[in-house]
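The complex is shown incomplete by one protein chain, all other protein chains being positioned as in the whole.
Residue numbering begins at 1 within each chain, and the chains themselves are lettered A and B in the order written.
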Amino acid sequence: MPSHYHNFRNSVPWLILFLEAVFIVFFYFSDYDEDISNILYPDFQDVNHMVIFGFGFFLTFLKRYGFSSTGFNLLIIVLGVQCSVLIEEITKATLSLTAVVISTGAVLGKTNPVQLSLMTVVEMVAFHMSRWMHNTFLKISDNASMMHAHLFGAYFGLAASSHFSEPLPGSEKNASTPKSDLLSMLGTVFLWVFWPSFNSVLLRDKSKAIYNTYFALAVSTVTAFMLSALTTKDGKFKMTHIHSAVLAGGVAVGYAARSIKYPWIAMILGLLASVITILGSYCLCLNPVLKIHDTSGVHFTFGLPSMLGALAQVVLLVIENWTDIPRLRDLVAIHIWAFFLTMDVALITGFITGFILNFKLFKTIPVSKYFEDQFYWEFPHLAVGF
Amino acid sequence: MPSHYHNFRNSVPWLILFLEAVFIVFFYFSDYDEDISNILYPDFQDVNHMVIFGFGFFLTFLKRYGFSSTGFNLLIIVLGVQCSVLIEEITKATLSLTAVVISTGAVLGKTNPVQLSLMTVVEMVAFHMSRWMHNTFLKISDNASMMHAHLFGAYFGLAASSHFSEPLPGSEKNASTPKSDLLSMLGTVFLWVFWPSFNSVLLRDKSKAIYNTYFALAVSTVTAFMLSALTTKDGKFKMTHIHSAVLAGGVAVGYAARSIKYPWIAMILGLLASVITILGSYCLCLNPVLKIHDTSGVHFTFGLPSMLGALAQVVLLVIENWTDIPRLRDLVAIHIWAFFLTMDVALITGFITGFILNFKLFKTIPVSKYFEDQFYWEFPHLAVGF
Partner (left out) sequence: MPSHYHNFRNSVPWLILFLEAVFIVFFYFSDYDEDISNILYPDFQDVNHMVIFGFGFFLTFLKRYGFSSTGFNLLIIVLGVQCSVLIEEITKATLSLTAVVISTGAVLGKTNPVQLSLMTVVEMVAFHMSRWMHNTFLKISDNASMMHAHLFGAYFGLAASSHFSEPLPGSEKNASTPKSDLLSMLGTVFLWVFWPSFNSVLLRDKSKAIYNTYFALAVSTVTAFMLSALTTKDGKFKMTHIHSAVLAGGVAVGYAARSIKYPWIAMILGLLASVITILGSYCLCLNPVLKIHDTSGVHFTFGLPSMLGALAQVVLLVIENWTDIPRLRDLVAIHIWAFFLTMDVALITGFITGFILNFKLFKTIPVSKYFEDQFYWEFPHLAVGF
């Protein structure tokens, strides 16, 4: 048995060496073109901060999985950006990594780095394909198709997660401590502050998207506190609710951020997003029925709010264009097509990826070692107080 | 008894729901006007980072109050900004929240979220009123009146705090651990780096304000280490001194940041600010005499340095304009009026607010539950190692 896992660990370096070698070969044929000086460094930096620092610490809530959460997050982002930058500019490449990071949340603690690295590359290609179809067949702008990242990431991750065993019922490792929750709050706050950048970075006229995102985030924060106190048994707040619901508004408003004309619409959207996130976290509808385990709750943190956002965009279109029925029909059709396209590509490729990742070849980790840093990382011998 | 507190907790969601509903109704009548694209996103973002991330973690020094410090900080900021943005632009709205966050520091751990939310709204209105009087009667610029935020926040908070019971003398919860102090250092360092942004954000010509703030901060940091070692019994440094005194220079230089012509003046100001902060932390003059308890030491961290800054501004005016007595008299009168106006409005409204917050209606928390996250937050059952 031990040698079995020993072997598994030795497969990590060779896989990432292979990937890196492939990237370098591809890059050998690429050149810095004239465009690179057009990319605004501050814009790129905001997005980079968000995915590396923000998501890295957002995912540290598991009590024994802090090293892996931050470390593997950095690893998959650099792999993904290298893969993605071969076909597009670096800001978009980093933005599209959001999808991968969200998927990672669904299988956090259950996947080894080999599986994560493979998933990253496959998902980057799948998401790029989905966006390419948006641009080519539906004539959707790059910014609009990028806003599907949350939807794509959440359902790709859930579909992949359906192939992984559920954690043992009494497992105390699948839990947080006050310390790890506080560290995760640090990441959450960082994501919160940078979310307006995310929703506006690809737009030429950013102001409206920034404001709408800010107001949606603000209202979903207020609603998160309100609903958390209303729904827990003894009227206390629950940190998990706060972590997921404060961001829900930013996710939901993504699709329509640049077109919403009045702040109160963004605010209502933020409120609804927070409501479905917190109610969703109770239903856990996927778990008992479909037996899908979702470690960091990506279904209700990113999946449901982005569904709501897609729906809201269609409703707003109807309200704005109801006098011009033919135009309305076209617009609505495009958005519905875009939504189902993203969902289909995400679910199908996610399902296949999950299936492949569970081949014996990739040495899936035993359920008893889920959520455990010590399986991957050398620790100081006297790890007292961890 | 338990049902009493149960009821209290159930009042939180309804209050914030009510507030949020009011905001949304007000926003319904507001529109994005043409100005929004004039606001520089990077400027806003610096301020946003500062109040949400910086102050959120600056206040995490209490050993059992990390969730509430960061969580409630986020809550009151989004409430306050929504309230404030109805009457002014978002960058100013966020800047003026500094006053609220500072007041929160004085009553940290002693107020429940209902009280905090109410205080936020009342203080926003009071601070806005104070600034409006500055602008209208004294013809003071918006930037100059905004620099009164620290003064206003500190004395509003202290006046409100005078109505709250003092913590039990032997309470071990009103203390920090090395871990919580280190986390608070993280917030402090973040505030330190962003303080030049705070002092310069509303100015057109920012350079001088940035430099003066940086040098004042630098010297107050050096002085903090020097005085901390000189004043402790065994010549060691005290983290609490460092937390408060490294920022003192930035607070004190705020008023005159744009007009100080030589770096050494800013440096002297930073030195003096740090000195009164650390000496002030020993006198604790308010506590034994007026029986006012001040959890995070806002009196000496923000109150005294901003008094010094106001004084320094007058002295600098005298030195610069002593040849032109009539003009000097006017200028000095304006600044002295502005100072007393801020103080008066802060003390009076703060005192009244503190009085109202202690109505039974708001279910004030029992002294034995002060500084205790578990009173508000659900915790994982096995909270070992907290």
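Heads up, the rule we're going with is that a residue touches a chain if its C-beta (ideal position, glycine included) is under 8 Å from a C-beta of that chain, and two chains touch if they have at least 3 such contacts.
Predicted model only: the values in this text are computed from it and were never measured.
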Touching the absent chain when the full complex is considered, from B:K139, B:K236 or B:K360: B:K236
Residue among B:F44, B:Y65, B:F190 or B:F339 that touches the chain left out of view: B:F190
Of B:S162, B:T221 or B:T349, the one touching the omitted chain in the full complex: B:T221
Contact residue for the chain not shown (choose from B:L59, B:A149, B:L202 or B:V246): B:V246
Absent chain, residues of chain A that touch it: 6, 9-10, 12-13, 16-17, 19-20, 23-24, 27-28, 30-32, 36-37, 39, 41-42, 45, 48-49, 52-53, 56-57, 60, 66-67, 70-71, 74-75, 78-79, 81-82, 90, 113, 179, 183, 186, 373, 376-380, 382-386
On chain B, residues whose C-beta touches the chain left out of the figure: 42, 46, 172, 175-179, 181-182, 185-186, 189-190, 192-193, 196-197, 200, 205-208, 210-211, 214-215, 217-219, 221-223, 225-227, 229-230, 232, 234-239, 242, 246, 261-264, 267-268, 271, 385-386
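By definition in this document, only the chains that are shown with their structure count from here on.
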Copies chain A and chain B - rotation angle from C-alpha fit, nearest 5 degrees: 120
